[in-house]
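With one protein chain withheld, the remaining protein chains of the complex are depicted in position.
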Amino acid sequence: MSDLLLQVVQGLSLGAVYAGLALALVLVHRFTGIVNFAQGELAMLSTYVAWQLLDAGMPFWAALPVTLAVSVAGGMLVERLVIRRVEGGGELTLVAVTVGLLIFVNAAAGLVWSFAVRSFPNPFPAALGFGSAQSGFSALGVLGVVAVVMLALYVLFRHTGAGLIMRAVVADPVSARLAGIRVGRVLGLGWGLAAGVGAVAGVLVAPLLFLEPNMMGGVLVYALAAAVLGAFRDPVVTVAAGLGLGVAETLAGTYVGFVGADLKVAVPLLVIVAVLLLPRRAAETAPER
Amino acid sequence: MNIAERTGRRRLAVGWEAGDRRQVWPWPRLTLAVLAVAACAVPFLLNPYRVFQLTMVLVYGVALLGLNLVVGQSGQISLGHGAFLALGAYVPAVATGPLGLPHPVALPLSALLAFGLGLALGLPALRLRGVYLAVVTLAIAVVVPPVIKRFGAVTGGSMGLSVSAPSAPSWSGLADDQWLYLLVLAVAAVAFAAVRNLLGSRAGRALAAIRENPEAAEVLGVRIAAHRTLVFAWSAMYAGVAGTLYAWVVGFVSPDSFTVTLSIVLLAAAVVGGPDSPAGPLLGAIFMTFVPAAAQGAGDAVPGLVSGLVIILVVCAAPAGLAGLLRMAAGAVARRLGRE
Partner (left out) sequence: MSAVRRRSAAFPDGGPQGGNDPSAGGGPAGPPFLRVSGLRAGYGPARVLNGIELVVGEGEMVAVLGPNGAGKTTLLRALSGMVRGRGSVRLRGTEILGKAPEEVARLGVTHVPEGRGTFAPLTVEENLRIGAHLRRRSHVAEDMRRVLAYFPLLQAHLRQPAGSLSGGEQQMLAVGRALMAQPRLLLLDEPSRGLAPVTTRRLFDVLRAVNLHDGVTVIVVEQNAQLALEFASRALVMETGRLALAGEAGRLGPGRRVASAYLGPRR
């Protein structure tokens, strides 16, 4: 595999992880109108759950569904215990509560699993283990898993009764309540779904980075950038933006000397600012009040 | 339901400037005077560690005064004020170190630079509503440490730089830390007075109007864009000044002092203290300084655990922040006293 191609594939796999977390952000925002700054930390928590299961000797592809189930339940629990109390509050309230959640979850993970850095096994086969070929494989694996998640979400929302009810709630919660839909439960389910999608992102990114309570900080910024590009609304644009950011970051870090390894993280900032400042987009991205 | 919620949570247009402060608490001047005397007496009564802690409270208090301008007065959300703090902290580190400028220059210089940066960032930030500004400023906060590391030739990279603080003049007979405390106290007092002045002015009323109802304010001829930009710049200036004070007090700056966590904690402290209240910055700064210090003994993770929990509880149970609780308590005491 040529060097450039490998870089692009790796960028795509990193981008797929960003896209996954960004998708979780979009889900939460569409359901509850909240930008969940704690989404990355919830994903980190899920990753620790997966690690714990693997550590107990469970095979990876068995641990993944268990992790997902735990994450969904966790997301619903967070919505129920914390978010429901502030729903309909001002933007500052909502930002503050998710920020508080971020700090709390981060510290809780540190308390349980310590701040030590751990390695996380790579779930994809290393059978053809020649350095670059293997990383190419795992990159394709990451892309594949994210694609499966997106497909599952699409089917859920477009072709199931539960998905129809969710879309109705997103479209108009008041009318949904008048139609007898228990909106509170649906919103909880939305948080649960988002936590599940975020968990996939966390489990996939953990082998690329390392497992530690602060691992998702950078990923969150990329995911936020991707979600901003999709105006926190459009899942397709969001995923495309996530992939693009992954590639842009990898290429800029490798080929643009000034950027180097240190300034890679500035890429999403520039993207966010550029997008938000284009006049046409600014109008679109203004959150509806 | 929404209307009731709004009027219940948010204070209406004129807020505490309407004078309801006096109805609630009958002796504001006396209280302020007692506080001032107590504040001046601190360095002579407490041990150096406590003095250091209280100095930090004042430093964060100045930063939060600035942040409250954006959060409480302008109704915008910044998760990136750590960046201005970093700028302000590196000014004395570079200016009085390698460049050899005298200490007194550092403060106005960092105020000026932070104001400029705030203006530069505030201009685009105007376009952003609510949570989008939060996202952009968060990204800025994340970029700060890598940028500092990238320009290591000036900033000392991840090793950081040590900073020399202005030392006590010999005529005063004070120890350096006592002198520094009084210096910070003086700056904080001036900053507080300046904010009060700003809010009492025409611009302050315009801000209140913008926060409560931007559309109506615009119709009334308030130039929203100009006001928001200026407030952001003012706010950045306060954070820059706080950064310089921070560098003096701690004596050392490094990228790790200005991670995204600092910005996040600043916003959290503003909310916990009460973004809409004159006592908010002080209470927020106390939260920022003492909660981690008190919880530190229990382990690495406990301060974060406690802080996070406090933030969530305050937002859920006391949306007006600790200052709101204090106001309620003060009202109860005043009524009690008034009746007897």
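We just call them A and B in the order they show up, numbering each chain from 1.
The rule we apply is simple: contacts are C-beta pairs under 8 Å (C-beta built on N, C-alpha and C of every residue); 3 or more make two chains touch, one makes a residue touch a chain.
Nothing here was measured: the structure is a model prediction, and the numbers come from that model.
Note on the undisplayed chain: of the listed residues A:69, A:140 or A:168, the one touching it is A:168. Interface note: of A:58, A:183 or A:237, the residue touching the hidden chain in the full complex is A:183.
For chain A, the residues in touch with the chain missing from this view are 161, 164-165, 167-168, 171-172, 174-183.
Heads up, the rule we're going with is that only the chains that are shown with their structure count from here on.
Annotation: 32 Å between the Cα-based centres of chain A and chain B.
Interface residues of chain B, counted against chain A in their complex, comprise 2, 5, 9-10, 71, 75, 77, 79, 124, 127-132, 134-136, 138-140, 142-143, 146-147, 149-150, 260, 264-265, 267-268, 271, 275, 299-305, 307-312, 315-316, 319. Those residues of chain A that touch chain B in the complex are listed here as 35, 37, 82, 85-86, 88-97, 99-111, 114-115, 217-218, 221, 224-225, 228, 260, 262-266, 268-269, 272-273, 276-277, 282, 285-287.
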